[in-house]
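One chain of protein is taken out of this complex; the other chains stay put.
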Amino acid sequence: MAFSDAIIAIVITLLVLDLRPPEAEPGGLLTALLEEWPTYLAYAASYVYLAVIWLNHKAAFTRIEEMDRGLQWSNLGILATLALVPWPTAVIAETARTGNLADERVAVALYAIVGALLCLSWLVFFSHLARHPDLTKEEVDDSYFARERPRAIIGVVLYLAAGIAGVLIHPLVASVVFLLVPTFFAFTSHGFDQGVPLLRFGRTNDDRESGKRSGDG
Amino acid sequence: MAFSDAIIAIVITLLVLDLRPPEAEPGGLLTALLEEWPTYLAYAASYVYLAVIWLNHKAAFTRIEEMDRGLQWSNLGILATLALVPWPTAVIAETARTGNLADERVAVALYAIVGALLCLSWLVFFSHLARHPDLTKEEVDDSYFARERPRAIIGVVLYLAAGIAGVLIHPLVASVVFLLVPTFFAFTSHGFDQGVPLLRFGRTNDDRESGKRSGDG
Amino acid sequence: MAFSDAIIAIVITLLVLDLRPPEAEPGGLLTALLEEWPTYLAYAASYVYLAVIWLNHKAAFTRIEEMDRGLQWSNLGILATLALVPWPTAVIAETARTGNLADERVAVALYAIVGALLCLSWLVFFSHLARHPDLTKEEVDDSYFARERPRAIIGVVLYLAAGIAGVLIHPLVASVVFLLVPTFFAFTSHGFDQGVPLLRFGRTNDDRESGKRSGDG
Partner (left out) sequence: MAFSDAIIAIVITLLVLDLRPPEAEPGGLLTALLEEWPTYLAYAASYVYLAVIWLNHKAAFTRIEEMDRGLQWSNLGILATLALVPWPTAVIAETARTGNLADERVAVALYAIVGALLCLSWLVFFSHLARHPDLTKEEVDDSYFARERPRAIIGVVLYLAAGIAGVLIHPLVASVVFLLVPTFFAFTSHGFDQGVPLLRFGRTNDDRESGKRSGDG
């Protein structure tokens, strides 16, 4: 978890590297700053998306007892694809700035591919856990991760559909879907965790009495 | 905490990336280095500010027992806005170098907005904890986080006032306030923690006897 | 472990910094993106390689009880050389783009040297552990790390041979070996760990009863 946490923290923070003092004529700073709006929007959207992924990742790992090699590699697959997210985001921000429609179609198609790959890596991850219930904690229902799979499949389909619509109809259609998908994941994740506290620091009274210790990653 | 710690550590370290060997004619290194003084001042000021935020963050989390989804998101709000700090800092350093007064007004206004957003995110965080005393540790007074809110409100007001003064009067007025606000937060934080040790490694004798274990994040 | 984990996480994430919106004429984004293919391949290959190193590193440290100064420095040697990996990878990607055969020979030779140094640092690490069985956990066979040494030696030989073949025959020969070596390390590592779970979060029932606590780094 320390490793995954570090990677997500680094990726989320590298987003800020795109925010630089703009090149501007003396006196032209305000205009130059305002023209950078696609970068600000891209920062906000990527940050929220990566935050949602982190919360989902954390929610999954609070239910995992052990990791085998297959789970390690499927987790590394999630980390590899989420680390890609800032790249198509920056490409979309760049094309929003230059405003060429053909480039914008390419940019949303690229984003859709990366988004679909990310959801695919979650699908592999959930499927591995569904097939190996011995890796999850005792108190977790054996069908829990099997029931997580449809969310990942919906993600793959949504991203691919958005990409196709972005190329055939208009890039804006795709962009709207890209902003909505993380919201979908945020809300469905909340629906699945049944009010279990997400993180717990130190020990509660109950823990002290029973000697349990929550795996707080 | 590992995730928050990692993000603050990365943001604080990325500040150094602005310190590069300057472009200079052969023999002109000394002049070039001295001309970079606004960057050095910006490095020092941002470092101290982020260090104060980290200490306040740590002080808050030593009192938190559990995190729910609302606290997660308000914490992510703090992390998102503190990650922005190096950006307006670099913009101010850049305008200090070029010396255009109109640009300097824009730069301090930008810094004021980011500073106010950061204090606003702390206000949301403290308010959530004040409304959910079940998230804090038993030994923490239920009104503790309610009493932290005025500090955040003062921060929002100070940043907005400094920004307005910087635009209407002179950017220097704003810069002085920007340097003083972290000092205010550093000292008031000290006043609130009533001599409780900030961090504790391993176990003390007392812990060993009573079986308690401090949540050392 | 936190320190090693952080370094590997940072190195693996810095790879993505090479993925940037390409410089392109309006309408030329697709061509420009497709021309970047050596960077994508280099990203994938370096990511997999660093992931394999991380898993091997983790597998070694689950068997280590204590660290002395010699082990600290040999671990720092591994971290220093693995941090170099993205550099020759970027050089190879760059020469694949420009397509000069003499440069490609130099690039694969550079990669071979870094790869051999990395395997050499593992050899030093394994040899230190083989000579100091008191540093490993009780349940680990005393000959375990001695038996890890041949893998490191094979790595040194393979990288040097690939470098020489790349210079004398053709750079492509070297590139193929570079892609195969991590696969070799991934599979032989799997063969050595005898089904022991790689990571364990929280406590299992057995732990609770016997009072043991796995060092989950």
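As written, the chain order gives the labels A, B and C, with residue 1 at the start of each chain.
Assume a residue touches a chain if its C-beta (ideal position, glycine included) is under 8 Å from a C-beta of that chain, and two chains touch if they have at least 3 such contacts.
Keep in mind it's a predicted model, so treat the numbers as computed, not measured.
Although one chain is omitted from the display, it touches the following shown chains in the full assembly: B, C.
Contact between chain C and the unshown chain involves residues 1-3, 6-7, 10-11, 14, 61, 64-69, 72-73, 76, 79-80, 83-84, 86-87, 90-91, 93-95, 98, 100, 102-103, 106-107, 110, 137-138, 211-215, 217. As for the chain not pictured, it touches chain B at residues 1-2, 5-6, 8-10, 12-13, 15-17, 19-21, 24, 26-30, 33, 47, 51, 54-55, 190, 197-205, 208, 217.
The definition used in the following text is that only the chains that are shown with their structure count from here on.
Viewed as a contact network, the protein chains form an open path, each link joining two chains that touch.
At the interface between chain A and chain C, two copies of one sequence, fewer than half of the residue numbers in use are shared by both copies.
Rounded to whole angstrom units, the spacing between the C-alpha centres of chain A and chain C is 26. For chain C, the set of residues touching two or more other chains reads 6.
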